[in-house]
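Take a look at the structure set out below.
With one protein chain held back, the other chains of the complex are shown just where they sit.
For reference, chains read A and B in written order, and residue numbers begin at 1 within each chain.
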Amino acid sequence: MKQIFHEIRINTKGQGLYSFTNETLSWLNKQKINNGILNINILHTSASLVIQENADPNVLYDLKNFFDKLAPMDNKLYKHTTEGKDDMPAHIKSALTNNQITLSIKGKKLMLGTWQGLYLFEHRLERHTRILSHHLIGN
Amino acid sequence: MKQIFHEIRINTKGQGLYSFTNETLSWLNKQKINNGILNINILHTSASLVIQENADPNVLYDLKNFFDKLAPMDNKLYKHTTEGKDDMPAHIKSALTNNQITLSIKGKKLMLGTWQGLYLFEHRLERHTRILSHHLIGN
Partner (left out) sequence: MKQIFHEIRINTKGQGLYSFTNETLSWLNKQKINNGILNINILHTSASLVIQENADPNVLYDLKNFFDKLAPMDNKLYKHTTEGKDDMPAHIKSALTNNQITLSIKGKKLMLGTWQGLYLFEHRLERHTRILSHHLIGN
């Protein structure tokens, strides 16, 4: 079994969902792995990962909106306020979604459903560079 | 190391939690893997996966009820309404729970706690056939 490591960096420009399906696939397609596991970790706690519908952009808008209402940017609600009004809500949204996703590769294909896309969910207001660790194990 | 792929299909009849622990175990018990990893992915974004208590059915009722209140089926709350009042709440509930679960197998046994069961969480109102990809890697 081979193991291959890779990093994908996404420059975010404020809150929202950023697709990285193409970045992952274009790297994956160059690797000589027929069957295996792809473990993706985000190395941050104020942004997170979700697998979501890749068709209607309104889904992404509604997701962002839902999480904003659920964990409002209101310093009165939190003790941890020194890093800005968006930081504690970001940690909460991160706990509610995923820090990591484990996917399967079968016959050189990443096993995602037709309507599934990989998204980085940025929860901070400012620009950030987010590191997505990719670890492929297979043969 | 061997890799084995399998699909379990669950026919759902509206919202709710559907146990598939038995389906997974009856397949797993036929495989000649002593130790390894089982990666389960649901290939949809309007249904999801949870590990939950397998004892009192009221737990499943309360879970469904909690998520319905948290993400109500009310078109006024969402932009994405073309696929029905239950679709956007389904995407939200999917983001709040899991698209995939990675389990360990030790000495031919799936490592689940005594009270843990595997559930497909259907969030749509109509009938659906849901595909659960199973990927076993071990020896």
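The rule we apply is simple: a contact is a pair of C-beta atoms (placed from the backbone, for glycine too) under 8 Å apart; a residue touches a chain by one contact, two chains touch by 3 or more.
Nothing here was measured: the structure is a model prediction, and the numbers come from that model.
> Identify the residue among B:N11, B:S26, B:N58 or B:T82 that touches the chain left out of the display.
B:N58
> Extract the touching residues of chain B with respect to the undisplayed chain.
Touching the missing chain: residues 1, 35-37, 50-53, 56, 58-59, 61-63, 66, 70, 96-98, 101-104, 106, 111-116, 137-139.
> For chain A, which positions touch the chain that isn't shown here?
Interface residues of chain A facing the absent chain: 1, 3, 5, 37, 39, 41-46, 70-71, 77-80, 82, 88, 91-92, 94-96, 98-100, 102, 131, 133, 135, 137.
Please note the rule applied: only the chains that are shown with their structure count from here on.
> Distance between chain A and chain B based on Cα centroids, please, to the nearest Å.
So the centre of chain A lies 20 Å away from the centre of chain B.
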